[in-house]
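Submitted below is the structure of interest, expressed as structure tokens.
Just one protein chain is left out here, and the rest sit where they should.
Labels for the chains are A, B, C, D and E, by order of writing; each one numbers its residues from 1.
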């Protein structure tokens, strides 16, 4: 933690945190409200745009047909990739994806496999021959903190809007015929992720903006669906005590309830 | 050399399901072609009418200037960053550089696009840079470079024209010194019929190679109204040379109409800026 | 947890202030804490894993295995000249940055008769100024009873860990003395782990170098045995 | 491209020369430098041509392979353009230096030839197998005006290309095996005479110049490249450089570009015909001349 | 955490400042630490050292998941080192996977801690990583082997520092679990981390006899 960052942090704590407030007027532990709209992109099979405060994220899903893996012949693919284009923030260089984008992609794929948000059996057309490949690409349009939460919400709502046509695969002649009636996908559970910025031993901020994220030493991300925790991810940085963890989990549960209602209402 | 996989990869040789619906797609194109003969376009507008534009500037708070532009169902977002030093540069350049980045989102076209830049994106990026270079006062930020990034969310025809207009708006929003407002429109020519601001299907029709001597193809023109200068002219498809003055005339008229629209959006943006300034 | 005491192994993060200060009768300012210890808001924390040592209750430090030399003032170091600029040499002493050796920092050097040291030569010098924020400055000016500084012609340079170099510099180490009886040689031991050896023939120089390197992990008592084998190998 | 640097005085000299329609190498505004074309240079290719435009030296070679057509265009063959800027031309092309220019050249060739080159000629069995043409351009020396030189050489090579005849096709179920006649002379030439040729016109001062040299390209404001078919139709227009144009100068440039293009096409066709007829005892010079 | 479970050798690489070869159960990891040296101009910070951790697989191909593990190791190491003491320098820690039979992340973290200790770079505290698996019947198994991990409902890796009070440094989890099970895992892993610190002490004692 170099000295410049230390001074800014001290002034920030003196002015705001001491009076239990933040520079955009929020309490320490309350989240920015999220807005969501579905089916904005017609060329994608399923799409959603999510804004949490200023952070904006768009998710588009394209369905394709592919050959299943040898060791899992009866399940389809759900490939989630997060792209941080050099459009969304000045610290991202064009070219190969930055480490943060790769880490978020890996985390989101883990969460999808952990809590099986999608039953991959329904993606199978004919065992060992042909399965659906859902490639979900999430582009961050404006990087203003807690991008991961917005990505997960965008992914879930986009998955609910996906409609895939019925496909018949004839084993002998290896003919595939596509029939025009579109059936929606069934999403099993709605996990919600919320990110906390660990400022120093005393203060933990919920849903930090880009400016606060730079001042925080590390981030704590909790994914839950209200009752069960799917992931509690804290990559190093500042210590946190048990009491702080419990406090965070309490806030995360009621955040999860509000977001679930939002996703169900928008359907 | 370790193979470095930057993204989660699916199986090779995945095929989009639209491929098995080719005949449905072809007769849809014939339908559009026949209706074009009767001067009726698939979305009901007149052949010389531009699709309505929805413009919003200042979308990306992290960037110095940004603009979101919807032309019909073509959606794209452009952001501009302030002048920065050029890494590992040796000699002194009198004029500033423009670094452009033009990317289609993977889900933006009918056919899924790849993550890395292909030759079409590189071509559009060059054309975008050449269109903007004459419009920006590059002498103001000598030896520095501006990054202009365009991301296309949905591609429904005349993407380059929309990108140039959006980039002009983003530059104005980012208070980058410019000689004049830059606007661009494109024409589709099908069997001697001039279609303004063609959609994706009309563009595929215009660039089909049926050589029966009639004019067909697409023309794009970026124009600065006050200085009356054409900054970018790109044409593709076989056309008779004497028709060019007419096409250039139509394009400049449409650019002037579009200019008024863009000016009102920019003015609204500035007024809004001062309103919440003195709040 | 093994009790934390002197001549005992301690780990980074252990709090040793109660041992070092040993009750509050003596003032905190007298005690000087050396490498391996850090005082954080009046607590003394260990920051390197090693053995806690103390010397007549005033100096406390931790002996830990270290290979990377951190320049400290008044250390005698042996360095290799890496580059020549207009008014100084850049010398590689194994630290994170090249040390600077001004042309005039040699005994009775004047603007006219500058020392001609080419890139790649070995130099012995004393560290004049060393702060973590700037590259350190060394000088070859000899003072009262110091060893001869300046360029070390032909000879042989070997690298050892800093702890071993410290042990060899202590006067009571028998190894160097016994080797000296066998064959006459010159040696300069730098605090930065670089040792320069020069003797009559190249064969003996290399033999001495290998002897020193092999003796690093030997107990004190079987050093004579090593010296005997060194002697036998030299005679044939 | 190459390491030519001009100071202000030289630029002013060139601009004034162009004003008086008398360029520094004696040509008027619309004149071309001497062109030299030689066909069938590379022996193991289906068609090749070497073109020298003053000190530009381009070698184009067309090779043919059998491939399966794209699912969305079953009746069309395939054509792929590849430009390789060899480091021989300038040290700047070493390693990946020439990649940007090569990509732009190959992309524009593809755009220019696209509307006129009917790919269904390359089809063998619709939906199953078709010809794939590889047009490989090698730039050995660049002396300005690369677009014209490359397009002329490419058109000459394509006219020189001959596709081997298919003697018979045997279909068993899915796969097809084609029996290609092994007699090297039993071939039918590829009909490519209606391909376009590129004409680049560089705007210097307030007039424009055809076939610009490197110096003229540097001190020119912008360059318009017009692709003209023998009949005078324009198949592609590209603007290079950072300048901008008044609408009427643009029209004027495109008009004169198409006239020059027609003349260029006629000259190329004459050399091709003259080369076809006299290939009885043609002496192959190659680089040895 | 029985005795023969952890085996380690320090300083086995000649030309690096610190190196450790740790085997935890059947997975083995080798770490090399190249001490504070002159950084590239672009990456150098004027008042602290930049810490750069790279994680290499056996096969050499780096997938997206390895980047995540690398991120966790990077932030854990950076917090442990006293970076203010070495301004304008770079410290490079290279973690090489030798054999992966489960618990790879905890093995890498423990090995990197020992490598840093061996390198003689000043550290605030040491850290110990413990992983545990939670079965359907809510029992918690410490240092599970591969079969137990695959059959478990959740698999957690927790890292603690050797400060007196218990404070969590890093937590990485897969699978689903309730808050209560998370707290039980914390208690169990904290107890196990004490044994890892003892193991560190023994190794340092063995290697520090000679200096």
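We take it that a residue touches a chain if its C-beta (ideal position, glycine included) is under 8 Å from a C-beta of that chain, and two chains touch if they have at least 3 such contacts.
Basically, contacts and distances are computed from a predicted model.
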Absent chain [UniProt protein name; select from "Putative exosome complex component RRP41", "Exoribonuclease phosphorolytic domain-containing protein", "Ekc/keops complex subunit cgi121" or "DNA replication complex GINS protein PSF2"]: "Putative exosome complex component RRP41"
Displayed partners of the chain not shown (whole complex): D
Residue, one of D:35, D:51, D:89 or D:119, that touches the chain absent here: D:89
Which of D:19, D:65, D:177 or D:248 contacts the chain that the document leaves out: D:65
Given D:79, D:138, D:190 or D:236, the one touching the chain that is not displayed: D:138
Residue ranges of subunit D at the interface with the undisplayed chain: 2, 42-45, 48, 55, 57, 59, 61, 63, 65, 82, 84, 86-91, 94-95, 134, 136, 138, 140-141, 143, 285-289
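Note that in this section only the chains that are shown with their structure count from here on.
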Chains touching both subunit C and subunit E: none
Chain located farthest away, centre of subunit C as origin (C-alpha): D
Innermost chain, taking as reference the mean of every protein Cα atom displayed: A
Chain pair, most C-beta pairs within the contact cut-off: A-B
Geometric centre distance via CA averages, subunit B-subunit A, whole Å: 30
Distance from the mean Cα position of subunit D to that of subunit C, given in whole angstrom: 71
Centre-to-centre distance between subunit E and subunit D (centres being mean Cα positions), rounded to whole Å: 61
Per-residue multi-chain contacts in subunit E, two or more chains: 64, 161, 163
Residue list for subunit A, restricted to those that touch at least two other chains: 102, 105, 109
Interchain contacts, given as pairs of chains that touch: A-B, A-E, B-D, B-E, C-E
In the complex with subunit A, residue positions of subunit B that touch it: 4, 6-11, 13-17, 20-21, 59-63, 73, 75, 77-79, 81, 99, 101, 103, 105-110, 112, 115, 147, 149-151, 153-156
Interfacial residue positions of subunit B with respect to subunit D in the complex: 19, 22, 119-120, 122-123, 126, 130, 133-134, 207, 209, 211, 216-217, 224, 227-241, 244-245, 248-249, 252
Touch list for subunit D against partner subunit B, complex: 71-72, 103-104, 106-107, 111, 114-119, 224, 228-229, 232-247, 250-251, 254-255, 258
